[in-house]
Each structure stands twice: as C-alpha cells, then as structure tokens.
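The complex appears here minus one protein chain, its other protein chains still in place.
All chains are identified by letter, namely A, B and C, in their written order; residue positions are counted from 1 within each chain.
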Amino acid sequence: MSLLSLIVVTPLIGALLILAIPGTRTKLIQGVALVFSALTLLLTGYLYAAFDKTVVLMQFVEKLSWIPAFNINYCVGVDGLSVALVTLTGLLTMLAIIYSFNITVRIKEFFFWFLLLEVGMLGVFVALDFFLFYVFWELTLVPMYFLIGVWGGPKKEYAAIKFFLFTLFGSLLMLLGILALYFNSMPHTFDMMELIKQGSLLPRAMQIWIFLALYVGFAIKIPAFPFHTWLPLAHVEAPTGVSVILAGVMLKMGTYGIMRFSFPALPEATKWFMPFLIVIAIINIVYGAFCAMAQKDLKKMVAYSSVNHMGYCMLGMTAMSGIGWNGAVLQMITHGLITGSLFFLVGVIYDRAHTRDIDAFGGLAAKFPVYAGLMIIQVMASLGLPGLAGFVGEFLCFLGAFNVWPYYVAVGTIGILVTAAFFLRMIEKVFLGPFNEKWAALKDIGFREMVAIVPLVLLTVIIGVWPKFCLDLIDPTITYLVGMIK
Amino acid sequence: MLEYVYILPLLSFAVAGLILAFGRWLPLKGASAGILVAAWGFSQGLMLFVKAIQGTITLPYEMSIPWFSFGGNQATLGVYVDGLTIAMLIVVTAVSLLVQIYSTGYMHGDPRFKRFYCYLSLFTASMLGVTLTNNMMVFFMCWELVGVCSYLLIGFWFEKQSAAYAGKKAFITTKLGDLGFLVGLMVLFYATGTFEISKIQELAHAGMIPAAAAGAAGILMFLGAAGKSAQFPLFIWLPDAMEGPSPVSALIHAATMVAAGVYMVARLYAVYALSPIAMDTVAWTGAITAFMAASLALTCFDLKRVLAFSTVSQLGYMMMALGVGGFTAGMFHLTTHAYFKALLFLAAGSVIHAVHTNDMREMGGLRHKMPITYITFLLGTLALCGIPPFAGYFSKDEVLAAALARNPVLFAIGAMAAAMTAFYMARALVMTFHGKPKDAHKHDHAHESPAVMTGPLILLGAVSVVSGFVLTRHEMFEHLVNFEGALPFELHHVNHSAVALFSSIVAALSMSLGVWLYKARPDIPAACRETFSPIVNMLEKRYWLDAFFLKLVDIGDSLSRFMFSFDFNFLDQIAIDGWAWLTLKLSKIQGWLDDHVVDAALNATGTITMSAGRMARLAQTGLVQNYLLFVAIAVSIFAAIAFAG
Amino acid sequence: MSNLILLNPEIILACAGLLILLAGAFIGESRAKLLFHLGTISAAAVLGMVVTQAVMAAYGNGTMWVLDPAAQLFKFIILLATVFTLLLSVNYHAIQPRHVGTYTALVLWASCGMMFLSGAMDLIYLLISLELISISCFILTGFEQKNPRSAEGAIKYFLMGGLSTAVTIYGISLFYGATGTTNLFNYVSSVDLHFNDPAYIMGMLFILVGFGFKISMVPFHFWAPDAYEGAPTPITAYLSVASKLAALGAMMRIFASVIPHYAISSTLVIAVLAALTMTVGNLTALFQTNVKRLLAYSSIAQAGYMLIGLVVADPIGRESVFFYALAYLVTNMGAFAVAMVVAGKTGSYELDAYDGLARRSLGLSIVMVMFLLSLAGIPPLVGFVGKFYLFASAVNSHTYLWLAVLGVVNSVVSVYYYMNIARRMFFSESKDVSAVETDIYTAGVIFVTSAATLLMGLLPETFMRIVKGCVSFHS
Partner (left out) sequence: MTLSYYLALSGLLFTIGLFGVLTRRNVIGILMSIELMLNAANINFVAFNRFLYPGQYAGQLNAIFIITLAAAEVVVGLALVMAIYKNIKSVYVEDYNILKG
C-alpha cells in the first residue's frame, strides 16, 4: 500500500474502531480519534517532507484496477497543487478533533463521522481518477450532514439539509459533466491526466457545456456567487470544529477541482468563461466583504469573510499565470489556517458567553489579553496584513490578475478596504472600549483551546514571514501547469 | 559595517518578541532592551553617516537573499543603502531612542507598560524595514506594519472609546490610500518586471519605463503616501490620532511614520521624475495640505492637535518640495522637522503629564512651574516658525526657494502657510506657558517632569537649534542626499537671500502678532471668533472633510446592509429556497391530487361521467379526476398517438 | 419438448407450492412456521438450480419461451427476493398460523409466474404469467383479513389491475391483427412490415399499459401506495421488488430487445412517462408521513430512473437497468426490512416512530441510513453505481441527456425525504429509549442486504461483468 493510500485509510480504520467501542467509554473514543487523526497528520507530514519539490509531475502515484468495466481505476497521486492541501487537511482535522473534546453528547457518533469526513477530504485531494474523485467528493457530504444536524446550533436541521441538497445538486451536475468527458474520450477513461490531454481536443460547444456542469459543482463548494447562500447558514449552525473543517478544507475542494481539472482540460471553454469568472470573483470579493460588514453575529461575519477570501482565490485563478495561480493555491492554504483559527476563536468566546453578538461584548482585551492577542493577530492576517500569511497569497492573486484584468482588480481592492473596516469595527466593539462587566466572570482561553489554536497562529506567522516554506512546493508544479495550459 | 546593517530591523523585531515574552523579568520591564537596541541602532546610523560624509564607504550598497519565487519571478529580502537611507535611518533611530527614554518616565506606572515597549520596538523594526529594504514588496509590508503599530499605539488606552475609535479611523483611512499604493505597485511591477528598488531606479534612469506607466504608478502610489503622510484629503486621521500617548505622537505621528510617505516619494523619485503630471500632483497636494492644515491649527484649542495640524502642514511642505523638484530640500525639511516636531510633542507631553489635560484654555502661566519644558518648547517653536538661526529656518527656506523656482503660486501658498504657522505657534506658546493660570487647581498641581523626560527634551532642543546650521555646512546634507536632475540645493538663479530674508521677516512679524494678540489683547481673537464665525465654523469642522468621510462610511454601511438583505431575502430565501418552496408547492399540488383522487379512489368512479356538465359539477366538488380516469385518458392518448403517427 | 428440462425450476417451484398448500391443511398450527422454512428452502433450492443453469450455460428455448442469460438474471433476482420475503414473513404478526400454507404457496406461485414472465416469448404466455402474478398478489395484498386497510388496498389493486389487464389483452388482440401472430419468435422475421400500422402501434402502446401497471409507471401507479400501505409488509417488499423487477425484465425483453429499438416509434412516449414517473413519485413522496407509503412513492420514482436505461436501450442502457435492478433489490428489500423491525417494536409505520432511533439502536439506524443513501444514489453505495450507470447510458445516448438532467434534479428532491427519515433517527429525541430488537430471520436479511449494498458499491466489477454477460437477449 502506498503512502497516499495509507493516509486515506488511517482515519477510516479509526472510524471503524470507534464504531466498535461502546458509547459510554468516552475517554477511549476521544483517545482513538486523537491517535488516528494524529497518525494521519504524521503521515501527511511525512508526505510533505518526502515530496520532491523539483518534480513537477505526479508523485507517490498508485494505480490499481477497480472497475475495469468502465475503465475505472483506483488512482492516487499528489503534485505541488495538492500536497500542501493534504497536509492542511491532516492538520486541521486533528486540531478540530482536539478542540471538539468539549462535545458532550453522542461522542461516539461525532468522532465516527468526523474521521469519515477526513477520509473523504483527503481522498478528494489525492484522487487522480475522476470517478474516485467523485466518490470521495460525495463521501464528505453525509458526515457533514450529520455533524451539522446533530451537534449544530438552533437552526441546525435546516442548515444541514440545505447544505446537503445544495452541494448534492452541484455534484450530480458535475457527475453528468464527468460522464460526458468519459464518453468523449478515446479509449473511454476517467483518468484525470488522460482526460486533461484529450479534453482540449473537444469541440468548443461541448467544452463549454462540460465546463458549465463541472463549474456549478465546484462553484457551490467554493462558494461562488450566487451559489454561496448555504455557507453562512451552515457555518453558523455547525459546531466549532466542524465550521473549521468546512471553511478550512471543504471550500478548497471547489477551487482545487477547477485548478486541477477544469482549466487544464477545457482550455477553449476556460477562455470563453473567463470574463464571467473574473466578474464572479470580483463580486465574491466586494459583495462578500459588504455582506460581512452588515453582520452582528461574529461567526456569520467570519463566514461571509470566507466568501470574500475565496473571491481572492478565484481572482488569482483567473489570472492564468504563474503568479496568480501561486497566489490562489497559497490563498487556499492560508485561508484554511486563518479562517480555521478564527472559527476556533469565535468558538472559544461562544462556549463561554453563549452569544456571538458583536454588540454584546466590549473591552474584552483588558480582561482576556491572550485571547484578544490571538484574535487580533488572526484578524489582521485575515484582512491581509503583511508579515502574516494572508498577505502573500492575496497579494499574488491581485498581482497575477492585474496583468490581465487591471480595472477589475482595481475595483476588487475595495474588498480589502471593506474587510479591514468590518474586522476593525468588530475588534473595536468586542475588545476595545470600556469593559462590559457582564462578562467579568469569564475565564481566558484554556489549555485545550490553546493547543488547537496556537499551531495555526504560528503557521500564520511563519508562512507570512517565510512563504517559501509553502511556495517552494507549489511553484514548480504551477509553473508547469500554467505553461501547459498556455 | 554596512554588511551588518540588516541586523538592525531584525534585532528590533527580536526585541519586540523578547519584551512580549520575557519583559516582566527584564530591567524596567523590558524598556531597557528596547532602549539599548535603539541606542545601538543610533550609533550605527551615526557611524554610517560619518563614513558616508567622509566617503569611506561606497554607496549605494545593496545585498539580498532570495525570499520566495512565484511563477518565474523571484522576491528578495535585502537592504539597499544610499544617502537617503542613512538620513532616514538616523532620524528613525534617534527619535526612537529619545522617545523610548522619555517614555520610561511618561508611561511610568501604566499597567501595560511592557506592551507599550513591545509595540515601540515593533514599530521601530518596521520603520527600519521601510527605511532599509531593497524591495518595494517588503517596503509595502513594512509600510503596513507601521500602520498596524500606529493602530495599536493610538488605541493604546483602548478603554477610552475615543482612542479605540481613533485607532480604527487611522488604520482605515491609511488603508484607503494603501489601495492606491497596492494598485500602483502592480502597475510598477508590470512596467518594470521587478520589485527591486535599484533595478527600478536603473530602468527609470535609462528611460525604460513608459511615462504613462510611471505617471499612473506614481500617482497611485502617492495615494498611499497621502494616507500615511496625512496629505489632503486623507489627513483627517492624524488629529484624532492624538488620542495616543504623547511619546507615540512624537515618534510615529510627527517624526517617522508620517514621514514614510515623503520617504517613499523620495525613494522612487526616479519614477516620479519621469512624469510631470505625477510631480505636479505631488506638489499641489502638498501645497494645499500645507495651507489647509495650517489654517486648521489657527482655531484649535487642543495643544496636541495644534501640533498635529502643524505636522500635517509641514508634511505638505515636504511634499511640495519634492513635487517641485526640491529633492534635497524636501528631505532636509523632513530631517529637521523630525527633531523639532518630536521635541514639541514631547514637551507638550510633559505639559499634559503635569496638568492632565490637552486643552490650552485650561493651561497658562506654566513657564514658571516647568522652566525646562518651557525653554525647550520655545526652542522648538522658533525652529518650526523658521526664525534664524534655528533648524527650521534653513530647511523651510530651501523649500520656499525651490517652490519659487518652479512656480510662484506655490511659493505664495507656502509663504502664507509659513505666516500662519508662526502665528498659531505663538498662540499655542502664549496660551500654554504665559499669562495667568486659567485653572488654578491644575496649575497648582503642575510640576516639572523628571529627568528621564527632560533629558531628551534638552537633547532635542539642542539638535533643533544647531542641526540646520551644522548640516548645511560644506554642503554636507546635499552631498549625502541628492538626486541627479532635481533642483540643486542652493539655488543660484533665484535670489536665495531674498527668499530667506522674506520668509524670516514674515515669520517674525506673524509670530510677534500672535504673541501680542494673545498676551496683551486676548479680547481681539475672541472678537474675531465672533465676527468670522462662518470661517471659524468651517475650520472647526475641518472643511467638512470628516463629515464627507463619515458620509462615505455611512454609504458603505447602507450598501452592506442592502447587500446582506439582498443576499438573505432575495438570493437565499427567494432565488434558492424559492426553488425548494416551489418544489414543495408542486408536491402539495401533487399531494392534493392524490388526496382528492386517491382519496376518493374508486369513490369517484361512481360520479364521473363524460359529460361536460358532469365535469363542471365535479370541478365544483373538487373531485376532478380519479385514477382510473387517468388510465382511460392515457389509453385514449395512446390510441390518438397510434392513429396520428 | 426435450427442452422442457430447462423449465425445471419453475415446475419444481410450482409443485413445491402445491405441496406446501397441502401440508398446510394437515400441519398443526403450532408448527406452522415450518411451512415458511419449507418454502424458503424450496425457493433457495430453485435459486441454486437457476444458478447452476447459469453456470453451466444451459440456454435454450421452447416455442413460447426462452432461457437466456437475461432470463436467468431475472429469475435469480426474483428468487432472491422470494427468499428474503419468506424470511421476513416468519415472524410477521398478522399472518395467522392456519393460513401460513396458503400464504407460502401463493408467494411461490407468484414467483413462479414471474419466472415464466422473465422468459416469455409469446404474448399469450406473457399474459398468463402476468395474471398468475397478479392473482396471487391480489390475494396476498388482502391477506390480513381483519384489517380493512389490507382489504381496501387489495381491492384497489385488483380493480386497477383488472382494467390494465383488459387494456393489455385488447392490445394483444390488435397486435395479433396487425402481425398475424402473438409469438415473438415468428414476429421477428416479419418485423419491417408493420411499423406504421396504427393497429400495431396501438397494440404496442396498450401492452405498455399492462407493464406500466406492474412497474407502477405514471399514470398507472395510483394503486401502488394504497396497496403497499395495506399489504402485509413482507408482501409490500415483495411487490415493490420482485413484481416490479420481473415486469421490468419482460418489458426490457419486448421493448428494448425483441422489437428493435429504432422500430418503436413510441419510444418518446416511454421517455415522457419515465420523466413523469420519477417526478411524480418523488414529489408525492415529499409529504408522506407513513414510511410504507413513502417507500412506495420512492419505488415509483426508482422505476422512473430504471426506465431511463430502457428508453436508451443500447447495450449500456440495458446493462444499466440490469445493474440497477440488482442494486434496487438489495437496497429496497433492506429498507423494508428495517421498516418492519421498527414497526414491530413501535407498532407504527408513521415517521415519528423513527424519532431518536439512533439513540436506541445505532447499528440499525446506520444501516437504514445506508439503504436510504443508496436509494438516493450517494457513493460509495450500490445505488450510486446504479444511478451512475443509468446516467452514463443517458449521457452516452445524447438524445436522452435531458432525462439524465431530470434524473439529477429528481435525485436532489429525493434526498430531501430520504434524509428526512435520517433526520428523525439522528436529530430528534424520543421518549422511549429502549433498544429495538431484531429477530434472527430479519436480522439475517438486513445483514445480507446491507453488506451487499456496501460491497456492491465498493466493488461493482463482478456484478457489472455479470450484467454485461446478460445484455444480449436471445431472439
């Protein structure tokens, strides 16, 4: 079994093991979940280390025949585009599991679904066969449904089913697109690399239809305007750990899919769609930021800021240049770290105060310096402060796109301003000003929460100061991919 | 020597972390570490300066390491040192050092003393980064970082709502300008293919950058400078920034950070020089700012705000100088201004420390209580007003001369601003230190500040007196800071001495007028306030610029509320859930059909006939069809299909 | 006549039915369950025979019937469903001990009819098979004599069935008039003559009514929810799986194989009806509060999906229907089994009986979710592979891409009500928290079907190869 298969299987074993443990042995279940997620993280870390940065093609490839009737293979591999995302998934899942030790009801089910979710997410990033990709893609859906629906907030059931239906609709359209590609390849295949080679030979109209079908599937996950409305709801209702995964990993599946497949395989359609894509990216940026500004709920604000940030990512993609794509990939990773940690931080205050209303707080910085400090660092990272991770990705996205779409980019910068405005306003209302004595009894951030959050903060700073750490992996592959498309 | 200059910002960064982590175990809660590093930095700067003057080091010096690569481009991390850098380096380290020493007294006993020094170190590090970097991308990073430090320090006493607000206002206003900077940077990148300053300069000197691109980049980046250096119309944040502790005002909002915009224009002067439009924009914005801010200071009663407006006005001078081609003049004014304005702020801080108010109407007669503060403030005032032989005289003189050389209108505006400067400074001096104490209680409790605070004041006072004179000896400053193709420092074709004489006389007259009015006839200014109330009102409203920006914020807020309501009410609830709703409705219809069809099931068979009347009656009872009828209909349709095709 | 040996499974099954009926008259009520076991064993034995025939590639035909791989596949499906049904019936409360013999015999005969149907190559032969199924099933539906629902369901089923049979027979007569034969072997040779003959087209369409009734195609589906709700639950499962799939198999033989695809000018009619079937089934299922009814409407929709493959009718299309039939067999059977278990504990088929089931019996809930997700077509379960296959055939055909798109939309709609059950099980609370017990027979069925649901989803290759081997109908 290759390393990648091991990575995908480890959490699955953990999930099955948890299923076998009696539900009353909560400590054991938590332990198993932690151990297996940690193992996965170790393996992904090893993958990160063992990954050859100079090779632009797929590495750690494993190909086994699965369903020969449809020429479907179990085919996995990673390149610079996916390797960091795999590691990110491993990291965020483990941290989210650590954070989720505060879940008190139905612990067994929770961690079972959580590890199953990890299997799906890892699978999406390593799959090289489109059928396999689709299976993993859908595999993330069901655990997410239950995680939101059972452990979520007041409107959890609505949020869960909405998320499910929304994304399912997209993915089924994607399935049709995949099938169309399959039947137009010769010999029929689901092999992504092969389809990428053959896709460009399709007639333009066909490419456009297929692109559209795939795009809807991906766009719903990203989420791109106007398919984003499931996101605020799902993020807000989901329990903290799940919001982290949702924002940190699952949104990236959409952009990853487009970069991995749609753009390289359907160049004509890409060209045709580009003007729309850039407009959507700009709308995401500006509109997401403005929507976030209107929020009174801390979590919803962070959720809408994700719409805005994924807009940057799409902007970078539309550049169709090495600069922009580097930015887009880096933005995926940094958004995972930053927004993930922001959701953790929002969770910390919600666990204590049982409210997320921005106006309900005030002056917390005086009483909770550590919490305030972490929050301010991550907020600054989120609004793109240089020196922290958010900036480099964002800057490269803008820089890349500027070459092609200068005026759109100029409009898009408004998003930066608005993001700064609403985040600073939030800080002002929550942390600054006179201390609201109502919260005098609350405690500052605890050890378990620190364990979950501090690694993300550290990584935010490290990537911000030394982006090479990430970009070295990404750049060669991206340069190669972009060169290939052009 | 030069090889190790990169250590300066790194060390400062490290010290910031050190203070945050271990401050409580260090002497003076970590202040000592910050001061030591600043002192070392200052000594390094001074040595560099001396060596540069002596010519024992070759400039410009550049070194860099690869930072990261992106899509075939390489970003580097490194330092670029030329005369301009050294001049700025000395300003930053000197003021930082003195302010840190001063703050041990000023901030004594503050519960967040440690954090204050952490922020100061962080700021110093970032500012050194701005000064030393060889790369516009890193420049922008540090540029933003100083903004954050400014945000944190303005809002240092964040329990005060106004302080928290002012911090946010400063950050967002400068961020607005930074959008321009960002876009300008991108224009510059695509015009030159690099972020490296030396390469950009080379290309600019070789004329390889198209004038249009240079102009666009220049103007866009100047927006950023306008935000940072508080130029019209973005200067609105600076007066509010006075909510921060006075040492912060002295360091950040008088001497260094606000000068970063000027420094940026100077740094990319080669690019600006390619585009007359960009130059004119800089010059005119500077002139307008100088005039407007000076006029605003006339009616202000808050001591620190008077100084803040004065700072804005002086920054306008510098910009104007750069815009008209007075490269060296502008930078020289930056240097001298940094010292005397820091001095004024620290002295004002000393006063505020003593009387616990900013309002000049509650001061008065303090010169006996606080002699050192008074003397040093007086020296700073004279320097600022441009009275010979103080520092300001030399630099302001050069600025005006440069303006006259290029455009008499600019000169006239500058001269008027100079007159107003002298007047409001005289007003501030008199209201604070002369006359009778207006608030006896505060006056009684006032006392001279401790030595750690007066020490820096005295030092800065000395510098304010001599720096102008010293630095112009043997063309020392010009030798260090110059730009080929800009106006020479000593302008020979205009009557230099005439300009100097004229400006000195104007300043002296105007100052005397101020002193006389506020000391002997305070009733006249009061009467003037009455008489010219519309103008006073306009000035107190700051030309309605604040209102304008607040309106913008309001519009943004409404827009955001509108968009969210669109998002939620339309997009989510109607366009998306609407589909679900429609589906459910459809299924209800279907369910209704089944209810009433299968519900009646065979029941309906008895009542259905083929007659239309019967159908109508059925319609009235709600029983339209039944399932056997469906079969029959299907059968008929099938038959029809068979015969049709 | 020597070929008659190929019909041995049917003959043996029919005889077994007779024997069991007789035994039922003599056996004591306390040992009546033995008859279920006998029935199960004979069905299983016949299943073994069918498998043996398939393995030995024992193919052949008579004058009115044929034994080809497709027929064997459907016989396999039918017998498997029969075994499951009888196992589920063992502990079903509403069957009185003295009627066990009758019940078992009727189930076996109905299965026998279905097996005949799967090889029918003559319309009259086909008609008689259909009637054998129908008549047995009418009785089985009304088997709970004391239950008015059961009787009402049966009578509705019967009347609807009677009408469709009449229409079908009329169609057969027209077909006979147009072609001079009811035999499909003979017909094939004279095929080109009749395509534009109205009598022929009308005949074909009227025959379609009979099939439409059996597979509950809209608008001939109205009986299904009522009969399903009224019938004893094992019979509901049987009707929804065996009866439906057997009819579908025969329909495939006639409409997608014997009569060449291009020759049916009415394919569009079936396509439209397929679209209607999925849509109506899914839409109506949305508001059901009774699980049996919900599954009834769901099975209507499932038939709609399967019709996609029938409409496409090229090899991939046929394969996809065959595969989906297998998938549907295990999934739907399993879902009904779980529904039966839950009703056995709570005494109700209403949705609120599922509240908090996950707290009471996590394993059962997870298995039920698996079945529901498989019906909805979520990977990696077998239902997904089936849908994938169906959509693949539609995409491949180009002409019927719109059916695939509609199928996608319908799948999304269906998830809503499938997940509604899951929601109840996992998100809601119940007052009663006692565990739900499962008897050994039902547990066996649930175990086998759930394992198949998962394994066939993960490793579908074997089954795909089997269905590929079955697509070429004998003609």
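The definition used in the following text is that a contact is a pair of C-beta atoms (placed from the backbone, for glycine too) under 8 Å apart; a residue touches a chain by one contact, two chains touch by 3 or more.
Computed from a predicted structure; not experimentally measured.
**Student:** Touch partners of the unshown chain, restricted to the chains that are shown, please.
**Tutor:** Displayed chains contacted by the hidden chain, ordered by label: B, C.
**Student:** If I consider the whole complex, including the chain that's not displayed, which of C:148, C:315 or C:363 touches that chain?
**Tutor:** Final answer for the missing-chain contact: C:148.
**Student:** Quick one: which of C:74, C:116 or C:158 touches the chain that's been left out?
**Tutor:** Touches the omitted chain: C:158.
**Student:** For subunit B, which residues touch the unseen chain?
**Tutor:** Residues touching the hidden chain, for subunit B, are 591, 594-595, 598-610, 628-629, 632, 635.
**Student:** Suppose we count only contacts with the excluded chain; which residues of subunit C make the list?
**Tutor:** Spelled out for subunit C, the touching residues are 124, 127-128, 131, 134-135, 138-139, 142, 145-149, 151-156, 158-159, 162-163, 165-167, 169-170, 172-174, 176-177, 180-183, 225-226, 229-230, 287-288, 290, 293.
The definition used in the following text is that only the chains that are shown with their structure count from here on.
**Student:** So which chain ends up closest to the centre of the protein, judged by Cα positions averaged per chain?
**Tutor:** Taking the mean of C-alpha atoms per chain, the most central one is A.
**Student:** With centres defined as the mean of C-alpha atoms, identify the chain lying farthest from subunit C.
**Tutor:** So the chain farthest away from subunit C turns out to be B.
**Student:** Looking at A-B and A-C, which pair shares more C-beta contacts?
**Tutor:** Most contacts of the two pairs: A-B.
**Student:** Taking each chain's centre as the mean position of its Cα atoms, how many Å separate subunit A from subunit B?
**Tutor:** 34
**Student:** So, what's the distance in Å between the C-alpha centres of subunit C and subunit A?
**Tutor:** Centre separation, subunit A to subunit C: 43 Å.
**Student:** For subunit B, which residues are shared contacts with two or more other chains?
**Tutor:** There are none in subunit B.
**Student:** Specify, in ascending order, the residues of subunit C that touch 2 or more different other chains.
**Tutor:** Nothing qualifies.
**Student:** Write out the stretch or stretches of subunit C touching subunit A in their complex.
**Tutor:** Spelled out, the residues of subunit C in touch with subunit A are 358-359, 362, 369, 373, 378-380, 384, 388, 391-392, 395-396, 401, 404-405, 408-409, 411-412, 415-416, 419, 422-423, 426-427, 459-461, 464-465, 468.
**Student:** Which residues of subunit A touch subunit C in the complex?
**Tutor:** Within the complex, subunit A contacts subunit C at residues 23, 66-70, 106, 108-109, 131, 134-135, 138-139, 141-142, 145-146, 149-150, 156-157, 160-161, 164-165, 168-169, 172-173, 175-176, 179-180, 182-183.
**Student:** For the complex, which residues does subunit A have touching subunit B?
**Tutor:** 162, 165-166, 226, 229-230, 233, 287, 290-295, 321-327, 363, 365-366, 380, 385-387, 391-392, 395-396, 398-400, 402-403, 406, 409-410, 413-414, 416-418, 420-422, 424-425, 427-428, 431-435, 466-468, 471-472, 475, 478-479, 482
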